[in-house]
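First up is the structure itself, then whatever we jot down about it.
Shown here: the complex without one of its protein chains, the others still in place.
Right after this comes chain A.
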Amino acid sequence: MSIPTKETYLYGWQHPDKMREYRKNHKSMVKKDKRTTLKEAIQRGVKANDYIVFGGMGSVRNPMAAVHEIIRQRIGNLTIGTKGSQHDWQLLAASGNITKAEVSYGFADEVRGLSLPARRAVESGRLKVLSETTNAAFQWRFTAAAKGLPFYPTRSSLGTDTLAYSGSKTIIDPFTEEPIELLPACYPDVAIIHVHRADRFGNCQIDGNIAEDVEIAHAAKFVIITTEEIVPDEVIEKDPAQTKIPYFTVDAVVEVPYGSHPNQVPGLYSFDEAHWQEWLDASVREETTQAYLEEYVYSSNDFYDYLEKIGGIHVLHELEKIEKKLVNYPKVAKRRGE
């Protein structure tokens, strides 16, 4: 067991009344056209020292175009909530924009292997882990925030170091008279969520799994939506049951086709295994990691420029066919070398 040096590891919490006040002053029910460019949305929404979270989960439906733009704008000292997060935050750890992290899952790519840039960042001291938590705990921290509650109770992780190094508190539940964990609400400064389709006001449809995106959108102070396509208002209006994120939580909407590349957007396009292998190979050493960032991010004018570099419409169309199972799945990229 490990001995915590602090009494609490609490980050991102606010009094619920303060957040009610914040919403009153900063969010609006007026249906405004919130379309903008990615550059402008990131400039407006992401500030140095912000606490940031990304939608999707693992390396699925992540806002990679927004990640690139944050790197290009060199917005620094960011704190990330790695809620089952993989490629999005790992690229920002590699580029050095993220310097602090609350971690549930954050230093590996599942079957592909461990994330070496993120590990190097923390093992060299460039990145500080602020606290530990679990996937369910992060979800329910956003749930508490979305519900306007100071905390959310759970029976997970009681007695573990994971809990000792988190912002949670353990109390005696007055009903069972047994210990229960209270997870503190988490209000990120900014959330960026990539969706299948949205209208100009920010109403979003997400196909398939929604991870924690609904709660994150209601919890974060500033919400940027990147979307595969902006659809006519009627698409949303004729089927409100499909709306997962409502417009009044959203601050900016950006149309970014293939905005999650090289990751999957369920039903639309598959992982780009060839590009993933290129990234994994580059990420083995610091010099090649930086060369990757230079080639694909810093020296790209925007995400369209990047998409041309990775092979353009030819590759992207192939990824659509793979996701629709019209062609065979290619070899899965894995960490190799060191």
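The rule we apply is simple: contacts are C-beta pairs under 8 Å (C-beta built on N, C-alpha and C of every residue); 3 or more make two chains touch, one makes a residue touch a chain; residues count from 1.
One rule holds for everything that comes next: contacts and distances are computed from a predicted model.
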item: Complex member absent from the view - protein name from UniProt, among "PTS sugar transporter subunit IIB", "Iron complex transport system permease protein", "Probable glycine dehydrogenase (decarboxylating) subunit 1" or "3-oxoacid CoA-transferase"; value: "3-oxoacid CoA-transferase"
item: Touch criterion as defined above, residue of A:T99, A:S156 or A:T243 at the omitted chain; value: A:S156
item: Options A:G76, A:G267, A:G312 or A:G337, residue touching the unrepresented chain; value: A:G267
item: Absent-chain contact - pick from A:L91, A:A145, A:A185 or A:I210; value: A:I210
item: Touching residue (missing chain; options A:G84, A:G202 or A:G259); value: A:G84
item: Residues belonging to chain A that touch the chain removed from view; value: 1-2, 4-5, 56-61, 82, 84, 103-108, 110-112, 114, 118-119, 122-123, 125, 129, 132-137, 139-140, 143, 154-163, 165, 170, 173, 178-181, 208-215, 264, 266-267, 271, 323, 325, 328-329, 331-332, 334
